[in-house]
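The complex appears here without one of its protein chains, the remainder shown in place.
Per-chain numbering from 1; labels A, B and C assigned in written order.
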Amino acid sequence: MAKKIKVAILGASGYTGSELLRFLVNHPNVEINHLTADRSAGKELSAVLPVLKDIVDLKLHPLELNKIPKKTDFVFTALPHGTSANIVKHFYEKGIKVVDLGADFRISHNVYKKWYGKHPCPELIAKAVYGLPELHRIKIKKAKIIANPGCYPTSSTLPLAPLLKNNLIQQNTIIIDSKSGVSGAGRSAALDYNFCEVNEGLKAYKVGEHRHMPEITEVLAKYSGKRVALNFTPHLIPMDRGILSTIYVDLKKRMDTSDLISVYKKFYRREKFVRIISEGIYPSTHQVRGSNYCDIGCKVIPAQNKAIIVSVIDNLVKGASGQAVQNMNLMMGYPEDNGLNLAPVFP
Amino acid sequence: MAKKIKVAILGASGYTGSELLRFLVNHPNVEINHLTADRSAGKELSAVLPVLKDIVDLKLHPLELNKIPKKTDFVFTALPHGTSANIVKHFYEKGIKVVDLGADFRISHNVYKKWYGKHPCPELIAKAVYGLPELHRIKIKKAKIIANPGCYPTSSTLPLAPLLKNNLIQQNTIIIDSKSGVSGAGRSAALDYNFCEVNEGLKAYKVGEHRHMPEITEVLAKYSGKRVALNFTPHLIPMDRGILSTIYVDLKKRMDTSDLISVYKKFYRREKFVRIISEGIYPSTHQVRGSNYCDIGCKVIPAQNKAIIVSVIDNLVKGASGQAVQNMNLMMGYPEDNGLNLAPVFP
Amino acid sequence: MAKKIKVAILGASGYTGSELLRFLVNHPNVEINHLTADRSAGKELSAVLPVLKDIVDLKLHPLELNKIPKKTDFVFTALPHGTSANIVKHFYEKGIKVVDLGADFRISHNVYKKWYGKHPCPELIAKAVYGLPELHRIKIKKAKIIANPGCYPTSSTLPLAPLLKNNLIQQNTIIIDSKSGVSGAGRSAALDYNFCEVNEGLKAYKVGEHRHMPEITEVLAKYSGKRVALNFTPHLIPMDRGILSTIYVDLKKRMDTSDLISVYKKFYRREKFVRIISEGIYPSTHQVRGSNYCDIGCKVIPAQNKAIIVSVIDNLVKGASGQAVQNMNLMMGYPEDNGLNLAPVFP
Partner (left out) sequence: MAKKIKVAILGASGYTGSELLRFLVNHPNVEINHLTADRSAGKELSAVLPVLKDIVDLKLHPLELNKIPKKTDFVFTALPHGTSANIVKHFYEKGIKVVDLGADFRISHNVYKKWYGKHPCPELIAKAVYGLPELHRIKIKKAKIIANPGCYPTSSTLPLAPLLKNNLIQQNTIIIDSKSGVSGAGRSAALDYNFCEVNEGLKAYKVGEHRHMPEITEVLAKYSGKRVALNFTPHLIPMDRGILSTIYVDLKKRMDTSDLISVYKKFYRREKFVRIISEGIYPSTHQVRGSNYCDIGCKVIPAQNKAIIVSVIDNLVKGASGQAVQNMNLMMGYPEDNGLNLAPVFP
């Protein structure tokens, strides 16, 4: 049997923490050795996550760095934006690798200041690698700190990167119309996310003002070497999980749908977690629920020289915890899909 | 008490038929005198619509024109596309006014042929008036046949008409990203709409190929006197009712959000059923459910000279049966909101 | 046109307050003249209930008794349990009639103390009438204070009263298994009712300990003159509205399903808002949504001499605000269904 590393999850009682545990309990190289959850500190994990009763029998600790076991080999931080930076620093200085599921290391300092406010340790931002394995695998393998991508950015960047890299689209007329399930809002008491306020309704929010917009823009610009301008509108959908992004782009040259599909198939030919859908079909969030897949379908409208691309992910998996485990696997030299070989759950 | 007209509903057992009844049972000028439903003919209405038990105590008849009572004053046809045209003709020739909730009279013959196939009585198309009261009120008042607009077209045309009419936007770069509840698919057995196939999932369908796209294009072109080209992507949302359309347009001149709101407020200042939402807020389908309102919010992105407009309707009301009653009111000279003065239902 | 009374709603921003407004805006005898909502005081009503934009253009006031307009004729209190008693007293002393939607006057003082704690003005309890019109119509007409019944009690008492009154069942083996939509929990921030905590799940809660159990017991005992013992288990269902109660009783004598249906039909033969369902069919909460109906179906199992009765109501209407309006109509001498003649909303 493989030697197991000891893993701590800071912020274990929310949806991303819980989802990390779902993948890690069957990971052949991992032993969970410490969990924190400030508001529920002192309780058994199963008191706040009854799903994990008899599966993970650990207590929740307060978030105190000096109480984290010395022998911890790897840390996931699933904490509110702004609170993880100094914690990540602590582990960085000790030489312990971290995947940070928050936003603190995802974007450059200038952009961060504008959208999130003062950064607790800006000097560390340059040490972090943006953890989208399909685009940055080599860097991730050597990283000490991973900035795990946001859910909307994952669902937008994977379909757009091949088009920009191959210089196929106008880079300043991109429109991203994203639709997300409610778990993206996290696990906390808020009237806006109460069942009756969300169920059987549908709305746009933060139109042109969502903090994932600069993240998408910056990641795409860096990756493609182009100035990118885009328009991003998120919507809240009455379902638990899933993001579907409908992306509208202007093509630089004539192509038809099958050409575009070929571009995607070639670009992602070695990627297990990106599935390209056949012509005439468009993916549903159903088909990725609970799994680490990103499915992509598309259609070209020749008369307008436009393409419409539809991507789907599970926001809690490829959009958060699954991708975090994928990053850990790369950082630790494990097979990239260890712990992630679960088929999606339908219905 | 007002004299009541006798009204027949052909196709009363589906969602639009049922919704017509919900509004008409309290309409001061209407008496329901005949209901048809081919598959359920012979049954009591309440056997297929238990909601209406003790409210509408009528039998469902087969659709046989010679069995429709002679004294019928007004007819609603809520029948599958292609089947209502000849029935409408029958009443037209007898001088009985009709609102047709299907697509047979919504678009010009050439377009119809391309998208729906052979039309049963093309000569009648020119006699029909497109029943969007906010745009075509004067013609509707004199019409004998109303082509009741489709649900997506209603949700798209109301926000776009003022912009095109006022020459504020590029008419060939319009993108309409629409999201609809499941009742838009009608009431019939189909695996695609089974609960578990729809619930907790989200998908795009008929991308660039939906039959409401030419309807929207034609209506807007006629109304504005401009050639319009647009891109329309419908999505299926796991909820019963509601359409939200997110519309992306390129502005012809500089304006900010408050300017755009002023345009809408001015254009719809006398319209009871169109509500313009304040800056910084975007409407949810929640706030129109069960009612005849169309709510519109918007935002201008000055850096890109783009505007994003969000409209919401209840697809079964303003997108179908409520609008049909509004049209009947206009055709019969009744107050336009008779029977429609119901507040939306939330939650 | 009828002279209108001026009505105040104290606690207008929650679900029952909002639902009162939905019925009252079209009530021929009512003019809304004052609304309070402590947490949202100072805002426009439509800021917290966008559904009512352009329908009710009033501000929300803080709950200060001396600010309530002198000319107020009638008051609805939709306030947390324990807070309305003294407010009701204030109006009682001024001779202004009140319907209290809370629990403060529903049960006798001894029972109240045990389940809710100290009562602010126990001397007033005897002045209040329990507002279940189908059972207590005559007293309601003369009442100054109405204790509007709880939602579960309404759904349980209407099907059980005829059986106990007619001495048909064992009064100490009654089992009530109730299932409620989420709106019954009210409109406030609470993790337990967040979308993802409720959606796609199902649970029992407060098994044998819900405060509606003593209310049901007491109301049935008083009405039937019998000592009643029952077992009540509420469940939370992932839907907005609706309560379905499945009731198991032991019959005292042999009867079959049609006999039992006859008992119900006879008992409720003059009641507009109680509909008895035919043999072999059982009601769905669908068929009462948004309306003031209580539908009842049943089946006798002769081999076990047991009957199973299924009742459905909309918890916000017959279980709260609709019944409150029905009570107001009785107290004011209006037709009992004024404002309540809305067909249920399906789907």
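Methods note: contacts are C-beta pairs under 8 Å (C-beta built on N, C-alpha and C of every residue); 3 or more make two chains touch, one makes a residue touch a chain.
Note that this is a predicted model, so its numbers are computed, not measured.
Residue A:V25 is the one among A:V25, A:L58 or A:V111 that touches the chain not shown. Here one chain is not drawn; of A:S84, A:S183, A:N231 or A:S245, the residue touching it is A:S183. Within the set C:L101, C:C196 or C:I216, the residue that contacts the chain not displayed is C:C196. Remark: the residues of subunit B touching the chain excluded from display are 15, 182-183, 187-191, 193-200, 238-240.
Interface residues of subunit C with the unshown chain, by the touch rule above, are 172, 175, 177, 179, 181, 196-197, 199-205, 207-208, 229, 231, 233, 235, 237-242, 244, 246, 248, 282-286, 289, 299, 301, 303-304, 306, 308, 310, 312, 347. Against the chain not displayed here, subunit A makes contact via residues 15, 18, 21-22, 25-26, 49-55, 183, 200, 240-241, 272, 275, 277, 281, 283-284, 286-291, 295, 341-347.
Just so it is clear, only the chains that are shown with their structure count from here on.
Mean C-alpha positions place subunit A and subunit C at a centre distance of 46 Å. For subunit A, residues that reach two or more other chains under the stated contact definition are 196-197, 199-200, 238-240.
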